[in-house]
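Accompanying notes for the structure given below.
With one protein chain removed, the remaining protein chains of the complex are shown where they sit.
== chain A ==
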Amino acid sequence: MYGDSGIKLVQHAKRTQNLAHLPPYQTELVRAVTREVRDLNKDVDDLLEPFQGSFDPSEDQAVAYTLLVNHISMRRNKRCLLAYHRTRTDKLEELVWNGADVVDLSGQQVRDGSSRNSTGLTSGDGSTSSLSPQEEDYVRQYGDLLAAYKGQWTDIDLTGSLEPPRDLFIDVRVLKDAGEIQTEYGAITLTKNSQFYVRQGDVERLIAQGYLQKLS
């Protein structure tokens, strides 16, 4: 039945809406739907061929309705495809605003990949990505756009936390090596398992990205 793969795709989108992360891109399904559209278009062309551009719907109703079914099915598939991709890009934009970048998202894909086939994938190469190559590009460019937008107001962090901090300075523990960062009080080298007393504003991003842990 026409539109069945489209429905499956939209059901995926529905599930995606309620998830915190982004499930893998359904390359196969998307391909199936586009293939269906292409087949339908070919059918339409084949049906219209003998008429040589002089088709009168009221004379041959059977053909007219077949064309109608094909046309509506194509439109339906288009809607399913667009809705699926729109749901995902909305999610991606949300993730970018929350401070995720392409590297974070590919980190997620490595975990997904290794749990599925337990071969212990170490690098996030394209084949295990939960994003399609186009989506990765989208995230990168959207991130650039957001950075350019934020760059206009250097003294406000638009993606920062809306909660007012209780203390200006906090204790943090380093979970992952993050290299050297510059603060007002000089440079700090963040090496794993070390502990610092730093200004919250300087390290907020690193906490959000999981490099540091806040100690209460």
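Keep in mind that, in the parts below, a contact is a pair of C-beta atoms (placed from the backbone, for glycine too) under 8 Å apart; a residue touches a chain by one contact, two chains touch by 3 or more; residues count from 1.
Just so we're on the same page, contacts and distances are computed from a predicted model.
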- Quick one: find the hidden chain's UniProt protein name among "Chromosome transmission fidelity protein 18 homolog", "DNA replication complex GINS protein PSF3", "Putative tyrosine-protein phosphatase OCA1" or "Glutamyl-tRNA(Gln) amidotransferase subunit A, mitochondrial". "DNA replication complex GINS protein PSF3"
- Selected residue (touches chain absent from view) among A:Ala32, A:Leu47 or A:Ala208: A:Leu47
- Query: Of A:Arg76, A:Lys150 or A:Arg205, which residue touches the hidden chain?
  - Reply: A:Arg76
- Even though one chain is not shown, chain A touches it at residues 1-3, 7, 10-11, 13-14, 17, 47, 57-58, 61-66, 68-69, 72-73, 76, 79-80, 82-83, 86-87
